[in-house]
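Just one protein chain is left out here, and the rest sit where they should.
Chain IDs A, B and C follow the sequence of writing; residue 1 opens each chain.
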């Protein structure tokens, strides 16, 4: 069976060139970078090289990069680390309702400790209004965290603008760039960023490695304590192959990002138009243009997401859904709810996320298969019957 | 130049069979285990297989294994996670003075939050007295954490005995088994363990992956929050290749551990005897027999560790030292201090840690090189001159 | 999420008894769009035996499979026997369900019970109608 992976936002395969770069660090240059001897110093050298690569990619200095175990750690570390280090300055944090759970959950946790968190609303496209950020700032605000682009609906936020508001007010500004790092240009100065999170496995690098960019001079409580690594902020033996792999993935992104954006934007828009044209009662979620080049998120009325997903999977197509049925909480995606989708439509969402290897044929295949699946499920759906009978409007 | 790695306690090379097992999971079976589609479910399957392998290796159930990013996270997570989840039961923790910093630092941190921590002393061999554990327990004790074997001096603690005291008193018992997992038999029931930490890169597995064993029913505050992975206790996309690699490393350890113990014990004892015979004023640190099969730790009077280490490195031999000069704190190893070594001897320590590939020739080479280095450095040492002149006793 | 069993996937792939019954003897409607599952179960009863059962479902894989399975299970059963079909029985017949999907089997049981209740109400009505 043909197998088409369209879930690159969940994770990417590791580029073969990245694997090749990692390989010697398992069996040959295997030292612990904290060791004084040659084996250790060789390993240290490649870790610092990778730090340099990552830093220069986003216009930062090497000492501003902290290696972590992934996007979740970077987010948890930043939220907790800044909150605890700055609790003498204030106890108020501003974020949005559509952040990844790796931001929202640490925020909820801080609320239990007595911090105050403002969760800004978004408009129907998923955009945060910079004016809302300005209004939310008070004398106790110590951190603003707004994601660069949303992982579900792909909406890209006005980060530079929010950053300049943060700076005017002397508040640290963090962005979760897990979905954009290596996919869109990111310059920490142009975007007025103080802190940034990214994860290796979203840009054809390895799983289990991520970074925090933390502007020089920023104090953060350490996340893991023990060996003093990463200037005492993040202990544990460096994941050398992972760090090298991330560096290589960044090298490749630097070269290929431009043409990837063009390539994917075309395919993305074809898939969106194809679905909206072929399937009645379907609609796009997220912003039509301020949108990740690889993100397609649609709601298909009267059918439930997981059952579409499973049917697509049976045809070899891998995608994801914001339906409650795929989550333990039985709540539909908080992002789709935040942009104002009624529950039925939130349950009937599909996300296709495209990647470097995606071809025009892949898009054609999806478009050839999806309408039939929707038709079959609608024939089974008690909602469709009624809506069509009574002609209710979407 | 001949290069001999004798720092396996710091980190091990990844076994080629482990690398081979990991490889398909970078580029072929690359899905996110949280995804519902086939790519995701394949990845999930191998993660669960590895969980099964790890669990059965230590006599645990698969659902009792939590995958982490390494030994430091496992230790930090356990100490903080148990303390916070059980703070309604009590606020007292018992540990030892010779734990890894990844245990001690979170304990110091908890003290600032109002927890009480007893740091038990050890005898001159580095042994914790189970009687001391019993005496230290009070009505508020919620956790005892004593490492299985010490990473510096190799001393193996009477874990089963301490565990049974903990159990009698209804206190959770954790061991940091980072140095023993895959090297010595570990059965959580025989050792009366409730919690255990281990790290992949100490047993020929990859860096950046570790485990916690947590006996069924134990509540721990989550360490990372976000995606709900690991039953909500440790969020973040699974490091699939790392987890698979750890599983394979465990498979190999299961097969090879027995003969490895025999092989290394012989080499270890030859190296110890060789050094003690060849070098005047040298002494063994740690217990002569209750000792990791791969650990040699000696103090060589009148010379400083780092300068010996660098000279050995110049001869191609990689080892480590507990000298202050290799640490940012300028304090000599807390372990060597805890066993009562005077500062001079603590500064003059060397650790050689042997591994699977270590040969008899390697040992001979060290023994042929070390005495010359010591001689050269002693000729430079103002301490040696005096001691020898005035015949002071060690 | 836990993967579905072979049996669940088989029923999901080829759901039995999809559709509505014209002039049913009992209808059970449960769920709502908020929770993401809606089931409608139709039964035809003759001489106290369920001769046909059909469903329409908006919901996930488990919701569709349990709907399919419950209609299969009750066909040919008496009303009293059908009353005893529990959500566990449905889940077991499917070779088990992932824990977070057990509520789908509960929904299927509820839809069945509602359809049977509906049948019984109608019967009472008819009888009392006749009596009147």
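Assume a contact is a pair of C-beta atoms (placed from the backbone, for glycine too) under 8 Å apart; a residue touches a chain by one contact, two chains touch by 3 or more.
Keep in mind the model is a prediction, meaning the values are calculated, not measured.
Within the full complex, the residue among B:23, B:261 or B:383 touching the omitted chain is B:383. In the complete assembly, the contact with the undisplayed chain comes from B:323, out of B:35, B:118, B:282 or B:323. Within the whole complex, the absent chain has one touching residue among B:78, B:236 or B:307, and that is B:307.
On the side of chain B, touch with the chain left out of the figure occurs at residues 302-307, 310, 314, 323-326, 328, 330, 332, 342-344, 347, 379-385.
Keep in mind that, in the parts below, only the chains that are shown with their structure count from here on.
The distance from the centre of chain A to the centre of chain B, with each centre set as the mean of the Cα atoms, comes to 35 Å.
Inter-chain spacing, taken between the CA centroids of chain A and chain C, is 40 Å.
Rounded to whole angstrom units, the spacing between the C-alpha centres of chain B and chain C is 57.
The set of chain A residues touching two or more other chains comprises 306, 310, 326, 328. Among all residues of chain C, those that touch two or more other chains are 1.
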